[in-house]
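One structure follows; several queries about it will come next.
Subset of chains shown; positions unchanged.
Chain lettering (A, B, C and D) follows the sequence in which the chains are written, and residue indices restart at 1 in each chain.
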Amino acid sequence: VTPEEIKAKGTATIGVQMDQFPWGFIDQNGQNDGFDIEIAKLITKELGVDVKFERITGQNRIPLLVNGNVDFLVPSMTITEERAKVIQYVIPYSSNDITVWGKNDAEIQGNDDLGNYVIGVNRGSAFDPLLVKVAPANTQIKRFDDDATTVQALLSGQVDAILGSVTYGLVINQTGNGDTFERKYKVADNFQGMAVRKGDQEMLDFLNDFVARHTEDGVLDELYKKWIGSDRAKLPTTLPGVDFTGKE
Amino acid sequence: MIRQFGWGEFLFLLEGARWTVVLSLLAFTVGGALGLAVALGRTSKWKLLRMVTAAYIQVFQGTPLLIQLFFVYFGLPLLGLKVDVWVALTIGLSLHTSAFLGEIWRGSIQAVPDGQSEAARALGIGYVHRMVDVVLPQAFRIGLPATISFLVNLIKGTALAALLGLTELTRSGQLMANITFQPLQVYGAVALIYFCICVPLTYCSARIERRLNAAR
Amino acid sequence: MDRSSMSDKTIEMIGVNKWFGPLHVLKDIDLTVARGEHIVLCGPSGSGKSTLIRCINHLEEIQKGAIFVNGTELGPQGNNADHIRRDVGMVFQQFNLFPHLTVLENCMLAQRRVRKTSVAEARDKAMRHLERVHIAEQAAKYPAQLSGGQQQRVAIARALCMDPQVMLFDEPTSALDPEMVKEVLDTMISLADDGITMICVTHEMGFARAVAHRVIFMDRGEIIESAAPEAFFSNPGHERTRAFLGQILNH
Amino acid sequence: MNYTFDFAPVFAAWPTLLEGIMGTLRMSSLSMVFGLGLGIIFMMMRMSGRPGLRTVAVGYIELIRNTPILVQVFFVFFGMPAIGIRLSGEQAAILAMTLNCAAYAAEIVRGGVQSIRPGQIEAGRALGMHTADIYRFIVFRPAIRAVYPALCSQFILLMLNSSLVSSVSAEELTYYAQTLDSQTFRSFEIYLTLGVIYLALSQVLSAVLSLIGRVYFSYPTK
């Protein structure tokens, strides 16, 4: 689709992930809320159309986009080279440091220590392939369906440590487990991007412009501070192996 | 900032349960009609029809519903057929349901003693009335317990609709678990709701079974 | 009935052969039944008696030969089967009443669905025939609530409701307790008095003596002997018939 | 849609898929065996004269049959550590599937036992046999034979449902397939292959079960 087509329709169908607290979740009133949601609303406001949210999951978001069930994605989805072969990324709009969390007594200082422990990760997220890449080959990896079960696996002692979003810390603290578990180290930057179908050049240009403008005017920084509670890092506009221009 | 699992969260689950019920009814009505056709095909006197329906049952009973749904929703568009979520769910669940019900009902039709349909034939009653007035009413009673226990499984099976983005009961549970990070409480509540939806059915089935046994 | 008056053929079987897979169960059966004639068919288990009468209303297909009922030919693929079944009533060993319908509904179903009779008319006729078999007061009950003998009488009434010209009976009393046999036999005897054409598979030799015009003995798919009852019992023409009679009469 | 199919990454991963197949077969066959055994115990409790035992059995059976297996797996995996029992994903999966299978098997086998004519039991009693011996030597084989088809389809359903235990990182076929999916994004190819494998597995399983049935439960009947 193009922005013009969306304007003609009067509604934009946007894929958002609702099981990613605090990026996207359902609030007390049953409404969609979170960082991604506000951004999606901002986009439709600029387009002058209504918004229709399609709740996506880690497993179906790419097929849903490729098949045209949604117009574009505003997911908390990590930009990876593999995914970039299938879908078209917009330049990064947020970041989420990939962090290892573990039991206090687990001696994990860096990637090489992972091999001595059982590590949990959210399957279908970008954390999974990253973990496979950085951890020693003999690492025992346990994969779970979503963030909640991954964190739960750590809390219930089924795994020694988990690799994932920096926001897991919010959860660990707020469930009263801050004393038993701790942040170990940062594994990597994690740049997140919206995505459109390959070939939707006008849509891509529009969104690239959107991200650039609101990085400029500080709107994105403000939202990030509001939801994630820390400052938004300075984000790159190019990444090796990923094309943001739609021209290649 | 993290929510606790409380009353509002429970209501959210109930909202998801609404879809579970709608989906089950949909699958059961459409799939049931199709299943009857499959059962009649399986018991027909034409060999070709029997073979086709047997193959149909094999395929749709032999693959997980998850994969069937995936194909209808994500696969058909590859053939240039874009399907709406509800159309896809109706097709996917109905194929699945009709294969299972077809097989259950085939068994019940065959469990009606041959003498019954012979007596009807000897009276000159044609196929349609023989089925409608003589065989099916009896087969229905025989197949009811199995049908209901399948229905219970179907209700639980509709959880897979989450794959197509529908927030039904199980998916609501996952969402809530990811907001409250209290999976055990959330899934306990989910189980409770399923239990409340399903238990009247199993209760009916037990009663019917008892009545049928007593009638013998 | 005077035998000379039975010139008119109701059933004619010519060179009928039937196989179940490799099993040859009817071998060149030739049989003519006159209007109003009563035939008793007997023979050892597995000799093909049931199969023979089931062929007459096409509950079984035949592979060779021809069957005519009232002058209409029954084709091998069952052409005319529906037509013929209207003229031929059948009563089974296991009664085969429809368990989910009341006695009255059992008797009305075929009238309504096949003859398209009105409800009132169908009910009238059903009640008439139920009275005839002395069971009208049970009309509202379900088959499972009746004794075997009563069920069999309902089965007879059900067949009669279609005004058949021929009645086929396949061991109608052999599933019954000894005491109930009599009430069913009495009903059948009263039918015989009406002059309806009957073919009855049975080992009730008293019944054969009382109503049969002819007794036919079958063995291994063949008709071995066919004679009037007096001759049949007193002086069977074949060794096998004699052996069989010895078995069933002597204990 | 111009999607070009590319099965190469799927086929390249065949050792993983094979491992998944083995996992699926291992977990589901163990659960079938244990589930049938446990199911028979629950069935006997349910049919026993003691109201206490009966209530426990009915409660168990209804609880399990009316809640999703996914939730059951969750409780075993995440809930049991709270009482000090920590099972691996695979152990938890086997335990949950066994508990699940037992509830269904109990009901199915009960149908079989009830289909045995009372005359059979009376004949055993008239010969002076004890109840336990009567069940063991007279009732069970014909009872299981009577419901064997239903039991087999329950087993096949169990095998297909084992795809759900991937959510606690039990390493079966769907687990590996989804992992593969998140690495290659070849969803269609992966799901197509997965469908074919499950179909083949269910065919093989039903062939094996019917062979077992032919050996153990076949004797001529009229």
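In this section, a contact is a pair of C-beta atoms (placed from the backbone, for glycine too) under 8 Å apart; a residue touches a chain by one contact, two chains touch by 3 or more.
If you're wondering where the values come from, they're calculated on a predicted model, not measured in any experiment.
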Subunit stoichiometry in the structure file as a whole: A x1, B x1, C x2, D x1
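Throughout what follows, only the chains that are shown with their structure count from here on.
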If a chain touches chain A and chain D alike, it appears here: B
Identity of the chain that, by mean CA position, is farthest from chain C: A
Cα-centroid distance, chain B relative to chain C, in whole angstrom: 45
Centroid distance [mean C-alpha coordinates] between chain B and chain A, Å: 36
Chain C and chain D, separation of their C-alpha mean positions in angstrom: 51
Chain C residues counted as touching two or more neighbouring chains: none
Shared-contact residues (touching 2 or more other chains) in chain B: 74, 77, 183-184
Chain pairs that touch, as defined at the top of this document: A-B, A-D, B-C, B-D
Chain C residues touching chain B - in the complex, by the definition given at the top: 57, 59, 82, 85-86, 88-90, 92, 94, 96-100, 109-110, 113-114, 144, 155, 158-159, 162
Residues of chain A touching chain D in the complex: 58-59, 62-63, 66-67, 82-83, 85-86, 120, 123-125, 128-129, 132, 142-145, 149, 152-153, 156-158
Chain B - residues contacting chain A, complex: 1-3, 8, 11-12, 15, 74, 77, 82, 85, 162-165, 167, 174-179, 181-184
